[in-house]
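Heads up, one of the protein chains got dropped from this complex, but the rest are sitting where they should.
Chain lettering (A and B) follows the sequence in which the chains are written, and residue indices restart at 1 in each chain.
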Amino acid sequence: MSDGGKPDLTMSEFVLNKLEEVFTKLKRSVWLFHLNTGSCNGCDIEVLDVLTPYFDVERFGIKLVGSPRHADLILLTGPVTIKTIGKVVRAIKAMPRPRLVLALGSCGVGGGIWFNTYATLGGYPQLEKILKDAGVEVDRVVYVPGCPVRPEAIIYGVAVLLGLLQPKSKHRRVSAVEG
Amino acid sequence: MVKFLKMLSISVREGTATRKYPFESPLVTPEFRGKIEIDPVKCVGCGACTRICPPKALTIGNEGDEIVLKYFEGRCIFCGMCAYVCPQKAITVSKEFELATWELGDLYDEIVHTTVKCRICGKPFTTVKFVKEVEKRIDNKVPEDLLTVCPECRKKLTARKIGSKVVGVSGE
Partner (left out) sequence: MSHDYSKLIDELSRGHRSRAILSKILEVCGDSVLDLSRRNIVIKIVIKANCLRTALENIYKEHDLYLRTIAASDERSREGLFKLYYVFGIDSEGTNLVFEVPVAEGVKVDTISDLFRASDWYELEAHDLLGIEFNGRQMSRLVLPEDWPENLYPLRKEVSVEELKKMYQPQLISRVSELGVEEVVRIPVGPYHPALHEPEYFELYVRGEKVVDARYVGFMVHRGIEKLAESMKYDQVPFLAERICGICGFVHSTSYVQAVEDALGIEVPERAHFIRSIVLEVERIHSHLLWLGVALHLLGYDTGFMHAWRIREKVMVLAELLTGSRKTYGIDLVGGVKKDIDKDKIPRIKETLNVLRKEFKELVDVAMSVPQVKARLTGTGVLPRGEARAYSLVGPTVRGSGLARDVRKDYTYAAYHYVSFKVPVYTEGDNLARTLVRVDEVFESISIIEQLVDMMPGGPIKAERWEPQPMRLGIGAVEAPRGEVVHVVLTDLYGPYRWRVRAPTYQNLQAVPIMLKGVDLADAPLTIASIDPCFSCTDRAVIINLGSGSVKTLPIEVISRRVRGNG
């Protein structure tokens, strides 16, 4: 199995150091703000599910807050429709540093099934460019694929973001061999 | 009036409903559709999966002298249609959903195919494995043109053949 595109050791060290640096500033559990940028609500009801007794993320001290000014982490769902861009940028700008974003679902990660329509930007990677132009810095982003995202996948994503678990996904490039 | 206190007895009876994930395994039924796995041995690079994929998470295209099938987990909607249509049954749907990562590039799986080049224009137009599979499935010998000439050049060839029969213009 040939290996291509794997981040080399210095890169991942740098990433882990940055993560540590970011998280030493946090002295308490992460507080979430849920931002719906025009999603179908599938991921949103799974986010609510994470708060209900079955998955109960509050046992980690994580809670949902009503304003981005109190939040550490924004749960971003939806492919970022052109109608909501202004509000999304303002909501992210209102977060105090360090700013963390969890891009949920296939819409948030790559625009999903809407990646090529006239009315959406195409997910967080496209939004990142607009945020940079507006001078809004985001310290860490984690992408969580799924459609809709399972509540367990959201918990896994938060754990990866906080450095508690290592991500399993790795870029793979193999040659198609003969049978 | 005090009937609503009955909720306490319900809560006591149910106990703790919480699944202690990630310290416990997740409740995934045997039917769950997670990420797909493409078997590089069975895949022939026909591209049927890329034509049915609704969000175009599966794409196939030329990269220099090779044809590469790319699977982007980030945009996948986990519908399983690729597994449904694959003629070689090379795609299986796994139960993997723990895919979160901060590196977008880690969400790509790629399969690289060696190609057959057009004998006229030199452009790689199909994969070696696909040609072999077509030969295997069709009992009669496949016309040589279909296996070594790319679609654009084939159109020109056919046009010249027809033209030469009609107006007596000498062709290939």
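Following the convention adopted for this analysis, a contact is a pair of C-beta atoms (placed from the backbone, for glycine too) under 8 Å apart; a residue touches a chain by one contact, two chains touch by 3 or more.
Here the structure is a predicted model, which is why all the values come from computation and not from measurement.
Colleague: Touching the absent chain in the whole complex: find that residue among A:Val57, A:Leu100 or A:Cys147.
Modeller: Considering the complete complex, A:Cys147 is the one touching the chain left out.
Colleague: From the list A:Ser12, A:Asn116 or A:Ser175, pick the residue that touches the absent chain.
Modeller: The single option touching the absent chain is A:Asn116.
Colleague: In terms of residues, what is the contact footprint of the unshown chain on chain B?
Modeller: 1, 3-4, 6-7, 10-11, 14, 17, 27-29, 31-33, 51-52, 54, 77-81, 84
Colleague: In the complete complex, which positions of chain A touch the hidden chain?
Modeller: Contact residues on chain A toward the absent chain are 34-46, 48-49, 52-54, 64, 66-67, 78-79, 81-87, 89-91, 112-114, 116-121, 130, 134, 147-148, 150.
Here, only the chains that are shown with their structure count from here on.
Colleague: Starting from the mean Cα coordinates of chain A and chain B, work out the distance between those two points in Å.
Modeller: So the centroids are 26 Å from each other.
Colleague: Using the touch rule from the top, collect the residues of chain B that touch chain A in their complex.
Modeller: 16-19, 21-22, 26, 35, 40-45, 54-57, 69, 72-78, 96-114, 127, 129
Colleague: In the complex, go through chain A and note every residue touching chain B.
Modeller: 5, 7, 15, 53-56, 59, 106, 109-113, 115-116, 125, 140-147, 150, 152-153, 155-157, 159-161, 165, 167-179
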